[in-house]
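Note that one protein chain is taken out, while the other chains of the complex remain in position.
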């Protein structure tokens, strides 16, 4: 099973990287989302995927059953999911604002930062 | 005899999840291939049912209520996504 | 006992069959509105049957309550969702090829003449202009 | 009560800004109230970070376990000399930039959440400096990232939005690499506590998982820190920020990446005796060289300074690449010195903008006459950055290059010296164009430099001079910090309990 | 969206989701759920309001400013760690009240803080994303 | 601690000057008391030194780095101290008068810099600790920079200042390198100890590197070929600064340090040879360039370059006479060259002209200046009875005594002839030349402007007539300090008819011829392109601009503004280091693959996720991409569901829903099918990079299968969750208790992200936009 997980994670993370290499802000955003998902699976994988029993202590017992899934990666992933969501939301807001301000999300057309004070742009041409 | 039947039923129940992978694949197919946005969104809506089903079946096979709680949450919250998609389709697609 | 197990399994099986049917409908039906019928109804019912099956299988009060809540939520949300999606599909000009028996909504709702995906498929500049 | 507060000294540099940010957010829309809270928070932060520093000096490494869960099960905060110094310098930076901000931050920025994001960022920075848990470090990195993006884009100019996007893409990639590295490390070692990792890792057989993890840490932190060839986001974005924000970024943010490298590659992974050393050395040289090259061709003060951040980071990385106590000590000294100097230079860039109406050196001028005090104050950090004795930067360069000499890394010595002269050149360029040259723009473009700006600049310049003239205690301090890095047994024992470092296989 | 069906049911969904979210928040310590999932469901309730009745209706339903709600949540989460700090000497050491087999404590306060932050944060996001572009 | 006190007083005087000078009526005279007093102190200290005796003081500075403020006064440094303070006093007076007609603040700034410079100089020549020496050394470069660019509104001044700083501070860095190497080789930074352990130094494998770096450091400072160009350009400085720094004192620091190290490198002939070669070349270049100039200060500056070359040549020679000659020439040169600069300054100040060819008949209008110039020129030309004559005789004697010197002797004769020419030119043309109209003067000689040159010229005469005054008290101790042993040397005017006398005569005769030729040749030489190219600063600029071009090109390539290029480079770099690490640091790849636990449902879900991810990369429609990404997210939720993680499944599912809510709002407002942003080639490259990344991840993951998992943490959580933290949902207990601080940080992230988005999307154009 590990092999399948490893393969899937590898493919998904490669796709995430491929999307992040785009010049379009929203595709990059998708790349972040995909790569985040892959990394979350890596965390799960790192805790060893061996069980389907949720790490919840059944009523009447005081300790988790031995066969329960490893709870720590789950907690870490939960944190990572939330953080990933927050970042995606922020970047989406950034993209929306960029589109409102510049009318484009294509990085080839976005060069305001690089032009600001650039020595390679004629002075009168600078914003 | 009864025990055998019971075991067989358990095994069959467990493999129902596997069977569900087929509708899941078909739904994904519709999601990715469209052809229209409306088709994709309808397929996304369909995912809710499948997700609830898988969660419920998992609850059945493991005997743990926690998974049914997941189904409960999915049933409630996925509606929001459908609303958002419909709103998107209506606003993006209308003449305005 | 075994009767309940059997009933539970049958219920789940029916649910799976319905879900299967819904998915097949989703693939085979010819336009979005028809597909929606499959997804909303058969899909919901399939999920409901499966939940029912699990309730029968586990036979616990908390499970039963949760299961009923799930079914209730599904019944509450699915029709609204279907209605919204159908209307949006119609308004957005989705290609409703199966609509041969008349369109009473024509002139009532402002339906776009071309499908959204077809429109944006042409040029990006056109979308920009809208 | 006081005892509890004091024994949790390592908590406050994080808790105070986090609470300040939270309260400011809760007071949303009430700018005056936020301002008061923000100032109280800043002063308190400065006080508690000094308190932590003094406690670390007096009583050694400070460690707390959140929720009283013993390490490695809960999350640990620990301040050794390095961490305490970083926290203290963060407190100082917060104070200086807040003072400067009195004359620079506009009401509209405050309404957009400046105070919340500013203190949030400080919490993130201090959290990264003080945490003893590798996953927790990831969380603080994210806080830093998100607040930095918020602050960077706070004026929403087109350039800021574009800069923020470039910042976002590469830094998001960086944090994802970081998280991936954490996951792999957890999978291999089964623990997240950094001291515990430092204890356990030497007992593990070599594995591709660990190698990849280590190098992903390097790449992830390297992007953050602005190493060559990972630095592109920095010169693409820092110059677009408003000056107060650019100054605190320039001072602190990249240094967190460097700090993280220092921590991870001393406590957890060993640089020495692995291929890492050569990789780090090449990166260090490239960082120094291409950073200073970028700076040399710029005419916008902020851009010059941004590229110099990169260049100077190279010296810090060089200290780590040497992996000797002397190299580490030099690197730590460099980090501390550079935070003060670079933030100050950005503040001065803001003052130059005020006084001459432009950031463009070609259109600037006449400031020696208009603001001789500013001219004097500029020389301090500028010459310090250039490594002119007896300012702080001289000792920093001295220690790093001397360590390279002792390590017989001749080509690195050569690159360091060469980069030094180009650094001096670009500082001279600012001086000649902005201060010496006759004014280019009409008088109306110029406004007097407000007093808060000068006060903030003077404060940081004074620190630079003091570090330069009274270098001995600082050198002793960083020497001890480096000794602690080179032999992490003390850190491990402080976190896990006495004697644990000596028992790598034991279970606490 | 101008839909009678949705607006007729929106308030029902909203209150249902709020109720469920509070339930999930409360029981999270023992069963799946907790402040975060609870907060997400609560925020979804607000999202329904936004979609059905518009941004202003959702803002009115929360009563306080979403950012202030986040701030309050963060403050609450921080405060929940203070009793442990003062009494046990370590921040975020939770403090428990045991009534028979029923246990509650500052951990719940912490989770409420999480809940508030998530509801406020997501509502803030949704509100901003669904505001009509007044310009551009 | 008199030495430290002297330096401290000098530094303090600079601050005092900056503050008080604007309010003093005669700031020059008033402030000159400080250097004058210091001069007296050093005189007093000098009288107590006998032979090899010396005075040391030491204050720890940064003992952790082996850096002390160690000071040492011996004969050689005493000579420099007296020159620095003595000429310093005169320069201060002179500067006060020079700036009398300028804004007072400007004069104050200048005086402060002069006094600061004096302090730096004193520190340099008194320092025994090399690091301390370097500190003062760089300070002199810096003050020199500020003084050259003092008239900062002139771009030529700024340019020259930058050039001098680049050259001298760059050389300073080389010196710094040399010092660090010395410290590494000998374990000490004490100059006297290094000199004493010279044999160890030369035996060290680092010795060649030290030699090269040391020469670079000192040659730049003392304007030796090929760094000779900056010094004449430095004449942009106001004349008092030129007289002080750029002729009499600072430029001799290089010579000073070489002289110090001469003894240490005694066992290394290459050192002496290098000095002889470069010194001779510099002497010739200085002489030749002096012939090419027509500016008064320029001519003097070129001759200074030549003199510095001569000094370096002398140090390169061995023997006691060379030491005495070095000392003697330093003394004589300082006296006459400073005086001549003062005179030049007077003329320029009075006439407003800078070219010798534009000056005529000033002898009557500026008689005192003319007198001083004549006396100084005599000394420079090496004519008796001036001290310059003694010095020159010694120089020739030293050269004759050394084999290497003999070789250079012929060339030295030519160089010295150029000095004679410069002397004649300075003393005659501006003052007594007949041709042309007598120049107009704005003012006559003023006391402040003439006291300096007169005193210095008079001293040149005095020491020539009565060499005994300085022979045993100054010259011999200095030479002994250099040689490291007591020297018996004769420092007198008349040695009888020696070969040196004949050489002197030849030099004078040749010099006279050159002087006669000068009006006709100087401008032709000065405009002869090959010569200008060879001797000017063109080489400097081609190196300098070459580096800047390289910088520009590299920056254009690296920071090219293309986001994708940045990301691609970062990914490529990451892959590179990962590959290097995997190849070099990992001994083989151990894996433990078990396919017996294969479950169909998770495998199917993972397959769907892969397909979804790939579909997201393949489509051009953002909506299809969103849907495909949704499959990946939904798939993760199912994976969690199927692997015992209900909390995660629910959270992931909820998050997916909210992502849809937010991203559809985004997609609503942007084009859904943007044009492709990558070329086919770029896409292929990206595919390769992404594939490489995937492979590395895959390797890391399957390698993990061979690593046994350590379940300590999870076991603890499993056991402690309920009894100690009162929760049954262990995941949630971890989140709110065991690792609550993570969660605190996580909600802070949510808070700040939402706040940032709130700010980003606030309405434009209105205040209160935060609402």
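Note that the chains are named A, B, C, D, E and F in the order they appear, and that numbering of residues resets to 1 at the start of each chain.
Here is the rule we go by: a contact is a pair of C-beta atoms (placed from the backbone, for glycine too) under 8 Å apart; a residue touches a chain by one contact, two chains touch by 3 or more.
In this text, contacts and distances are computed from a predicted model.
Of the names listed as "phosphoenolpyruvate--glycerone phosphotransferase", "Multicomponent Na+:H+ antiporter subunit E", "Phosphonate ABC transporter, permease protein PhnE" or "Diguanylate cyclase", the one that matches the UniProt record for the absent chain is "Multicomponent Na+:H+ antiporter subunit E". Only one residue in the set C:12, C:87 or C:119 touches the chain that does not appear here, and it is C:87. Contacts to the hidden chain, counted on chain E, fall at residues 4-5, 7-9. Not every partner is drawn; the one left out touches chain C at residues 17-18, 21-22, 24-25, 28-31, 33-34, 36-38, 40-42, 44-46, 75, 78-80, 82-83, 86-87, 90, 97-105, 108-109.
The working rule: only the chains that are shown with their structure count from here on.
Two chain pairs are in question, A-D and C-E; the one with more C-beta pairs in contact is A-D.
A comparison of C-alpha centroids places D closest to the centre of the full protein. Centroid distances from chain E, each centroid being the mean of CA atoms, peak for F.
Ranking all chains by how far their C-alpha centres lie from the centre of chain A, first place goes to F.
One inter-chain figure worth recording: chain B and chain E are separated by 26 Å, centre to centre, where each centre is the mean of the chain's CA atoms.
Put simply, the C-alpha centre of chain C and that of chain F have 76 angstrom between them. Residue positions of chain C touching 2 or more other chains: 77, 80, 84, 87, 117, 128.
The set of chain F residues that touch two or more partner chains comprises 552, 559, 561, 563, 567, 571, 642, 644, 646-647, 650-651, 654-655, 657-658, 661-662, 665-667, 669, 672, 674-675, 697, 701, 704, 709, 711, 713, 717, 728-729, 735, 737-744, 746-758, 760-762, 764.
Interchain contacts (touch definition given at top) occur between A-B, A-D, A-E, A-F, B-C, B-E, B-F, C-E, C-F, D-E, D-F, E-F. Residues 2, 5-6, 9, 12-13, 16, 19-20, 22-24, 26-27, 29-30, 34-39, 41-43, 45-46, 48-50, 52-53, 56-57, 59-60, 63, 65, 68-69, 71-72, 75-76, 78-79, 82-83, 85-90, 92-96 of chain B are the ones touching chain C in the complex. Within the complex formed with chain B, the residues of chain E that make contact are 1, 6, 13, 16-17, 20, 24, 31-33, 37, 40-41, 44, 47-48, 51-52. The residues of chain E lying in touch with chain D in their complex are 65, 67-68, 70-72, 74-75, 78, 84-86, 88-94.
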